[in-house]
Structures are given as structure tokens and as C-alpha cells.
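Omission of a single protein chain aside, the complex is shown with its protein chains in their original locations.
Chain nomenclature is as follows: A and B, assigned in order of appearance, with residue numbering initiated at 1 for each chain independently.
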Amino acid sequence: MRFSGLRVLKEGLTGNKGWRPHWRDPEPKPAYDMIIIGGGGHGLATAYYLAREHGLTNIAVLEKGYIGGGNVGRNTTIVRANYFLPGNSEFYSHSLKLWEGLEQELNYNVMHSQRGLINLFHSDGQRDAFARRGNAMINQGDDAELLDRDGVRRHLPYLDFDNARFPVYGGLYHPRGGTARHDAVAWGYARGADERGVDLIQNCEVTGINIEAGSVTGVQTSRGAINARKVGVVVAGRSGQVAEMAGLRLPIESHVLQAFVTEGLKPCIDHVVSFGMGHFYISQSDKGGLVFGGDLDFYASYAQRGNMPMLEHVMEAGMTLMPMIGKARVLRSWGGIMDMTPDGSPIIDKAPVEGLYLNCGWCYGGFKAVPGSGYSFAHLMATDRPHEPAAKFRLDRFRTGRALMDEEGTGSQHNLH
Amino acid sequence: MRLTGGGLIDRGKVMRFTFDGRSYEGVGGDTLASALLANDIRLVGRSFKYHRPRGVMTAGSEEPNALVTVGRGGQQEPNLRATMLELHEGLAARSQNAWPSLDWDLLALNDAFAPFLGAGFYYKTFMWPRAFWERVYEPIIRRAAGLGALSGAHNTDTYEKAHAHCDLLVIGAGPAGLMAAREAARAGADVIVVDEDNRPGGRLNAETEEVDGKPGYLWAQELVAELVAMGNVRLMTRTTVTGVYDQGSFGALERLPAEVAARPGAPRECFWRIATRRAVLAAGSLERPVAFAGNDRPGIMMAGAVRAYVNRWAVAPGRCVAVFGNNDDAHRTAADLMAAGVHVAALIDSRPDARSDLDLPFYAGARVCGSSGRKGLEAVDIELALGRREKIRVDCLAVSGGWNPSVHLACHMGGRPEWSDDIAGFVPRDDMVPGMAVAGASAGAMSTHACLKSGVEAARTTLSELGIKMPDKAPALPQADDAPYRITPLWQVHGKGRAWLDFQNDVTVKDVAQAARENFRSVEHMKRYTTQGMAPDQGKNSNVGALAVLADATGRSIPQTGTTTFRPPYVPVPIAAMGAGAQGQGFAPRRLTTSHAASQSMDAPMIEVGLWYRPSYFPRAGETSWRQSCDREVAHVREAVGIADVSTLGKIDIQGADAAQFLDFVYTNTFSTLKAGRVRYGLMLREDGHVMDDGTTARLGQDHFVMTTTTAAAGQVMRHLEFVHQCLCPGLDVSMISVTEQWAQFAVAGPKSRDLLNGVLDAPVDAERFPFMGCGEVTLGDVEARLFRISFSGEHAYEIAVPARYGESLFRLLVARAEEMGGGAYGMEALNVLRLEKGLLTHAELHGRTTAFDIGMERMISAKKDCIGKAAAARPGLTDPDRERLVGLKPVGAVKQLTAGAHLFGEADAATRENDQGYVTSVGFSPTLGHFAGLGFLKRGPERHGEVIRMVDHLRGIEALCEVTAPAFFDPDGGRARD
Partner (left out) sequence: MRITCPICGERDRREFHYQGAAVALDRPAPDAGAESWDDYLHNRENPAGPTRELWHHEAGCGAWLVVTRDTVTHEMQGSELASALQEADS
């Protein structure tokens, strides 16, 4: 069923009785050409691009809960391409290009909105570091502008320019940065994959990975064994546990990142604003809620919930930067499990087991990567060759020290990225 | 309408207030909601999507409809619940989400288009043409969405945060909570009782029943008085526990009464962090609506809320009321209304076997199936058992679909409640939160007697876990109502028309059914697709009903369907409360050097360096730009003598027999060979082989070192040293402590530095006692000081350290002497140019991704010993000759300016990522050299000295040709510092 304004009109006039499932709920088959473990944004996008770009449709996506129930349904919805290290630059640039036009591609309104992202800086040194970043973005073919204080004031007049603890010196403006409706991204890819014949199998937990003579032969699940010669692990937050089924230990530590949303408010924040000095970022959703967050709680956790010290720190950062939000009331807080790697950058690579492919380590930047990650991972799984924009996301880079992508410069401590 | 008698109100205290600009009167004890109802105001708000007229529905913090805005400018607060807003003289409330007025709201048109605005419609349209989403559709949607508005002005109210500690935290001061508190208090425990209401007692304040032979509210009042008198009980009213966190940590929001908040400096609200050993959750329960067509009209209210308005506030929410329910509790409502003299037109009970002795029209087995009235209820339609329909003219309908225990806080740690068929609701499981017991209606106890009993039991269980002694026998319980609570679930009344589940977000039964049809069958999918439960009440009024409807639509049971996740906060909390204290300067501590006031008195602009403030430059008469001052200060140091406060550098005192061995391990180079009275530059790596920090370390004695770190890394290095010692080599005899704050330290730099010092020190210094990189003790007028002959400027220079209390006077003295000698103070700008001319590094270069190899110091990693980071630094990727490595950059083309953050390319290459050769880290105009000097990292840099490359700064629109040079531009051999 094709979605359109006309269809909405027609259905509205006939009692909305004609809407059909956005995807099927098939029973798992005994075997597939490929299995994707994980029905989150990255897994669904992988399945979609396997079908769309490579014509591979005998594919199952196995999801232990409901599709889109992981971090794609639990993030702050920011989409951007403002990285500066080789590897990250080309990857996120490619991903952003896929975002641009995703609604038409998927026939699903994911509400990608390029509202513009502003990273604030608060010293000459930070300005120079952001200049390096912005120049790298332009070298890559993306967009960036360096704003001075008045430039920031023109965009964000509501900041405290007179009495903030860390005065605003300026900002790096990324006009193509923005937000999207996170759940819709998962649903749009799910519907697109399903339409092309991919089986999305919910409530199907993988409990083991079958390996014979060093090669993958299939998986064990809560709904029985399913065979496949190629298995992609796309389970950010649970990467360690699933990899362990194949006897692997990953360079990943799982951490909790909290995020917050306020009650609905009339439009007051148009951009995505990032206040690195205070570890705070914010945007306003189309529904009117201020969506914001900060740093990790810093301790390893699978609890999907955080504690008060970071909660308060985030609120404090908001109050010093933009005291107009003081009267907004926090409606809900949540925590997601972050696959933190030693350099803060992800892994898209073959595992040391034949037929096993890894897509993990997205730290807290996975949402914007969904299209690019799905595209590149599908390419890797279909062709057994890395896709150029993701070619540096290698698993062995930590051992060799080659092409580390430590954007924060904090070194091999998982929770500091 | 205000009733003539009764109520827990102060009729003598008349207060004026306005709503949407019109003036009304209320009395002491009123909320805005009760006062509006007393004035017969039924239309108080508009819904989110369809802009339907809405009225007060509840009497608590779960209120979905009656949201108002209070205040203007920096005090404007949107989305306040009229049901929680205590009336005070002069209160001015405004309705929200309506234009031009609440009565005539243009967007009420949306209601007519509702068939096209159902669940998830926006995912299926607004995609053509592509550019219209951001330019047309989204701006319209955004303007239409949202409820209240922020003013855009900075907050001007005061908020606070506070900590509290106790043995037992009792959440809720209803019958269960009060009994738990009494039991614990009598056993001697430190107890905190919190309640959201301004009046403890819970439902007892809203009911007419008796406890211990007296009115329930009076019993509660007396018990509270007893508790407060005990001394070990702290009662916190107007306080809502918002979140449950680990190891007995709770967040709570206290709202101060308006008359308190109005005092100068007093907060409006306070966010509490409560640490407790045990907790009892006695938060009561929330009544739930029934979904029938048109169930959202103003005048349709929860039955328990109707009783509260009648009994507590002496307000009749209507003149002619019908009561509709599926449980015994609903019948009380009719009885209370009649007792208060309000006409009850019908009691409608959906249970065919229901009985009533009340003298009123009673309809068993009947259901309300529709309503009418334009901006308020005028009549309800009921379908009778035999399929007959009847219209009853009423202006108020009291609805009870049963009660949902308030399990929220018990679920904040991720536990899920379980379904109880007995009460047709979710109840907590055991041990969902370690150390928390659940009591009263929260645990599914539905009579007052059962609540009293479970409160006592909860306290006794938790206290025994703490080892607090209690009498063996529980005390006798007060006499109280113990009527059984009988209910037959009724979630929806099938039929035509829209039946609301989520009133705030306008989610109807049809939306949930459509979601199920589109395969959004998981409760989480349904929630996200329809937005049910995502409004300001977070589904408190709608979650259970919606999942019952979903269960029905998908052919599953309610327990099979499951719940969504309960997340903090329980009620919305202002950002200003949880972020209290941070607005303006409070976000981070301000660290000031001892010379701060002196620098300010010299008009130096102070800039933030981490948490510190340091002078940027010291302007003199006639200078119009910072560059003029900076150039002069550089010249002072190069030609005479300059003074700079360098106290912000980290200083770590390290002592012990094994101190030298320890330093050999944390630095790449060797310190055990350093002689006492000498200083050495040290390079420190992280264990991953990248540079962590650098600095000088002085050996003051055989077993005594003082390490300096960069300003930025002082804390990190201190922690690292403790880690290395305690975790990797605890056997070493070494101790360390940060002395950054204890010593004030000043650079005295320039050819005349020794002359200057010899004018102030008690005994002169010479090259023999203080050679380059020498150190030792000196005195100034009996003040013991430390002198280090080290240089960050390349000149003959010293750093002198005195106990911090002498810092200011020494700084003033040194600056005065320097000025007499043709020099003066210099700031951060000059300091940066001086080090740049010398090719010395800061964290612009040591940015966490650089290796010793990158900065040309690979030979400083001693081959003779192990050190932190040595193994990892040997990884092939870290010593790859292709890496970007440190170089100096000098403009050689027509453009003479360099910019930090620019990238480097081959002279003829396009400025693209593929051609990127490196980047510029630091630049400055060197008055000494007469040109810009830069440092940067360039692929194979050290092999390319003399090559001309192109610097491109797209952002600033600057391109310049540069010659690659060695990093040190000035006096590369270092003779000036040594002489």
C-alpha cells in the first residue's frame, strides 16, 4: 500500500478501515540466505539495503522484542555529519546524503528536518579546534560555517550572553544538521524491507550461534534453530553478549546514557544546540517537547536507566546556557545502553569467524548513522568487501593502532568518548 | 457552585484571582480548580490535537485537561495543573493552546477534520514535494503543537536543591503512610514522610468516612500532630517523590507556598535528593475513566474527584449530576452528593447485579454511551440492559472505571507490575526496588482498614530488616471502614463516535484499534504510533484503559499485552529546580589566582582557562588593540623582564624513598638520575601510548619531588598518579598530594630576570647556584620560597613559588620592579606567542591524539626501562612515518596570515579530504620575527622542512602558502635560556 495525502483523505472518508499492516508477522523459516540479528534501526536498514541494493530478499531479521525497541526508539533524534577524522568524515557524510530523500525513498515520513546544528565554543582554543572540524567538513563536501558571538546571537537570541559561567565565543554552524522522528525511521525501513520480502521476526531471541569448522551455519533462537551461511550481528547495547555466543570478546564496554524530554511547549528552540563545555545538547520536537541530554553516567550498565548526578548536571548545564528553559518541566527521562569503544568510533567489519559480520560500537552516535550503517553493512555482507565510506571501521585498528578515530582525544578509555 | 456548608476550607479568607483576565473569588484552602468550579467555570482548556473544549477532570497531579499558564516574562510558567495550584490572592491564570480565545479557538476546526488526523497520519503524508516538509508542513505542525509557551525570557525565580537523609522514607501521608510512619517513629527510626498535597491525609480528606470514631481527616490531622511532635519525624508536604534511584536514593520536588516563595531570596521550588535506608511506598491509587463516545466534555469528571470537590472544597461540580461506574466505590459518590444537597439524576452501574439502597434513579447493567453539550456537558445518553436508550439532562457526570494502584515508583528500576483480577488493576510485585515495601492502595489494599493494616506491616517488615527493635505485637488498628471493593471491568462502551483514552493527546479507541490493524500490536508500538501515554500525564489516566482496548483488539489478555515502561519523573519537574544554582555563574566553580585582583586593577581582561581565570593581556595607555599590548609584552620578555602568574599549572608534591623509581615509571624519560637541586622536562603517556601531559619536575631532595602539570590536565594527572601507585605498584614507598592551591608561582622571564630577583631576594642568586634547570630554596624577607630556573619563553627565566598567602604581594612587587626595569606583567596572549616562537607545546598540540613520535620526542621514551604507555606506543600505527607530525609554518606567499584550524595541502592540490596533508594547531604574530608563526601537524612533516605547502581555511576564507620549518623559530639552540 502506497502512502500519500490522497490515501489519507480516502481512508478518512471511508472510516479508516482500509489501512493494512505496515509489515507482516511471518513464522520463521528453517533457513535463510542471511540472518540479521537485531531489529533495531541498523538491522532493519541493513535488511532494507540488502534487498534494495543487492536484490537479496531471502533474509530474516531476528528481534528478541519488538522492532525498533532499542536505541533507535530511545535517542535524541539528532542527524548530522560534523566529524573531522578520516573514516568518520566520509561515513557520516554518506549517511547524511541518504537521509536527504529518505521519505521519498521509503514512502514513509520520517520527518527528517534540517533545522541546523550549532556547536558552541567558549574559548579561543575551542574555536580553533572547531575550525579544524568545520574545515574538515568542507573538505569532505559537507557544510559548515564559523559563527562569532553575534552570529550565534542572531540564531539563538535566547542564550545567556551576559552572565553565563562560560561565555559564548561563537559556534560552528552545520545547516544540514537536524533531527528526525526516530521511531518512524525504524518503521519505514521495516516496512520497506518487508515489502521486498524480508521476514521480520519479532519476539525471537537468538540464544546461540552455530559454528562448524570455523564457519557460521546458523543460529539457535527462542523459536527454534534457523540456518544461514551469513549472520550479521547488529545488536548495539548487547554486542558483547551476542559476540560471546561466537566466542568473541569485543573492544566494547556498555554504558548508560540518559536523555530527557519536557512537556509540550509552543516553538521556542528552532535549532539543535550543542554546548560541549557543559556536555549538553537540545532540540525541540515537532510535538513541542524539548529533547535534551548530556554525558554518560560513566559507569558500565545494562539497566537502561541512570542516576541523579548526571540528571542534575544536564539540567545545570541547560540553566547556565539558556535560562529561559527553566520553567519547562521534564516529563520523562530514560536511559539507553551504549556500545562504547576505545576510540569512540564504530565497527563494521567481518568477525574472525567465517560468515559472521559485526556492526557495533556506535557509542552514543548511532541514530544518525542508521542509513549509512545499513547501506555499508549490507554492502559488506553481500559482497564480502568493505564499503568505501565505512572501510576504516575495522575491528583490528586497536591492536595495530592504525587509523584510530578518537574524535574526543580521550584515549582508550571506553566511557570517555 | 460553592456549597453552603462543610468542606476543609477557610470561608473567612476570601481571595481574588483572575482566569483569562476575568476576576473571580475563592477561599482559603482552594486550588485553582476548586475555585473555578465554585465559580461555575467548566471550560478551562483545549486538547492537544483537536482543540476540544476541556474541563477539570481530576483533583490531583494526574490532571490531563486543566493546564494553565501563570506569570509573565521570567516568571511565566506553562502547563501548571489547576488541580495542584493553591489559590492565593492575586493569582492570574491563563488558558493555553487556544487562539484567539479559549471560547473561540480557531484550531477547533481540527476536530472537524479528525477522520484525516487519526493515528500516525503524518507518517503517510506531507512528503510531496520534498522541500515542503521543512518549509511548509513542519512549521505549521510545530505552531499547532505544544501546549503552553515559554516566554523566551531568562528565568528570574529562585530554585534550590537540598539533601536529606533518613532511616525510613514514607511516600504518601494517607492512612497507610501515616500508620507506617507512626510505627517507625515509635521504634525510634529517623523518618521522613512526604506527601504531594498541602494537607496530609490522602483520600481521608476527600471522603466522609470515619476512622477511630472521628472524621477521617481529623484522625489524620491528629496523627500528623503526634508525629511532628516526636522529633524524629520530618513531614514534607507539597512534596512529590519524582524518581527512585540506586541504593536508596530518591528525588523529590517540593513546591513552596506562594506566600513563602514571595519572600526575597526564597525559592519557588526545591529539588530534594533523599538518601534513605528503607522506604515505604504508600502513594495511593488513581481512578480511571471509561471510554465512551464523547467522554471528554467539560463536566465529565472522575467520581473520586467529584467527592473531593464536594467533601473537601464544598464545591458542587454541577447542579444536576449523574454517576456512572463499574464498582461499589462509585456509589459513594452519589451518596455524598445527595448528602451535600446536590441533585443526583441517575446512578448508572454497568454491573447487571449491582444494588443500591439510595433514593435515586438507579440503572443497573446500564452504560453511558454518549454525551452532548457544546462547551460543556448538557446531557448523557445511556443504554439500558434491554438495549433501550435514554437521554438524561445533567451538567456533570461522575465516572469511575475502577482504581489503578500507583505503582509507578515501584517500577522505576525497570520491574514490571503484575495483573490482579481481584481489583482489575496492576499491583507491584515483591522486591521491585531493593529496600522498598509497598503499602495501602498502591499495593492493592482498597479499604481504609486494609490500608491502615498494610501500613503497619510494611513498616514492621522494613524496620526489622534494619535491626530496629519493635514491640512483638503490632498495635491495635483504629476502627475503619472495611467494605469490600467489588468491580467488574468495563474499559469501553462500544458504539459510534469517538471515545477518548488519552485526553491530553487526543487518542481515542479508534486510534488504538487502527494501530492494531496496522500491526502496531506491541504495547510499545501502539504507544509510539498513537502517542497514547506520551502527554504530560504520562498515561496516568489512560495507560491501563488503552492497553485493555489493545488487548481486546488483538485478542490477548491484559497481562499478555503488558505495560510500557514507567520512567522518572513521576510528575513533571522544572529544569530550573533540578538545575538549581547553575544559572549564571553557578554552573562551575570559579578558580582565582592570588594575583586576580591585582590583574583586574591593571585592567587586564580575565579569560576562562578551564575553571581558572587568567589575564589575557595588560593594556597600557594609548594601546587600542590587544595585539599592541601583546606585542609590547613579548618585547618586554625578549628585551627586559616580564612577570606572569603561572600558579594554575598543576603542582604535585611527591615524596618517599621510591619516589624517583615511581617517576621513572610514569614518565617516558628517567628521573632517578636527576640530581637534587635540578629540574627536568618530562613527557607522560597514557597507557594507550598517546601523550597525556608534559611538564617539569624538580628534585628538591633525595626523596622529594615537585611535579608540574599543564593547567588543563592537573586533575587527570593527579588521578593517574594515584592509579599507578595504588593499582600498579602499591609496594613503592611514595606519597603524593596536590599543592596547586598552596603555592603561588610566578614566571620572571627575560634577560633582566636575574637582576630583578636579586633586587628582591634576601640573598642574590647566581649561575652557579641556579644554573639553567636548577632549583632550590630562597627567602624574601624571611618568607621561604622556591626558585626554579626554567623557561617557557626561551629567555633566561625563573619561576618563583611562595605560599599562596604571599602571592598577591609578591606579584605586585615583581610587577613594580619589572616596570622599573623596562618590563612588566604579561598575559596569556604574550605567553602563547613566546612559546610559539620557541616551538613549545600546549594542549593545542597535545590534544590527546598525538604520540611522542608525532611531536618529535620518540627518543624521550627510554629504552632502558618500562614506563606507562611504552608498549602501546610501539604499535605500528603509532610510529607510522606517514603520520601527521609536528612542524613549524611560516607564510611565504602574498597572504601573510595563518589561522589555527586550517588544513594543509600540496601547493597544487584541491582542498579536499582525499588530499588532506595535515592541519594548523596554533598561530600567532611574532613581533620578534616580524611575521606570523604557526605550529601544525603535517604528514611526514620532519622530512619536509623547506617545502612550500598550501594552508586552506574555508571557514575564514583564508588561503596562504607556507614554508614548512622546524617547530622552533627563535633561538633554536636555546642559548638564551641557558646563558
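Criterion: a residue touches a chain if its C-beta (ideal position, glycine included) is under 8 Å from a C-beta of that chain, and two chains touch if they have at least 3 such contacts.
Please read all numbers here as calculations on a predicted model, not as lab measurements.
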item	value
Contact with the hidden chain (one of A:Met1, A:Ala300 or A:Ala403)	A:Ala300
Residue among B:Pro100, B:Gly622 or B:Pro730 touching the omitted chain	B:Pro730
Identified contact with the non-displayed chain, of B:His343, B:Arg719 or B:Arg805	B:Arg719
Subunit B residues touching the omitted chain (full complex)	245-249, 275, 413, 434, 687-688, 719, 722-723, 725-728, 730-731, 866, 870-872, 875
Hidden partner chain, residues of subunit A it touches	238, 240-241, 249-254, 298-303, 307, 309, 342, 398-399, 412-415
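Here is the rule we go by: only the chains that are shown with their structure count from here on.
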item	value
Distance from the mean Cα position of subunit B to that of subunit A, given in whole angstrom	22
For the subunit A and subunit B complex, residues of the former touching the latter	3-5, 7-9, 12-13, 15-16, 19-25, 65-66, 68-69, 73, 86, 89-90, 101, 103-104, 107-115, 122-123, 125, 127-136, 138-141, 144-146, 158, 160, 163-167, 181, 183-184, 187-188, 202, 262-268, 278, 284, 286-288, 303-305, 307-308, 311-312, 314-320, 323-334, 342, 397, 399-404, 406, 408-412
Contact set on subunit B toward subunit A in their complex	48, 76-79, 115-116, 118, 121-128, 130, 133-134, 138, 141-143, 145-155, 157, 159, 161, 243, 245-246, 249, 251, 271, 273, 412-414, 510, 514, 517-520, 522, 524-525, 528-529, 531, 534-536, 538, 565, 567-569, 572-576, 578-588, 590, 607-609, 686-690, 692, 843-844, 847-849, 872, 875-878, 880, 899-903, 911-913, 916, 919-922, 952-956
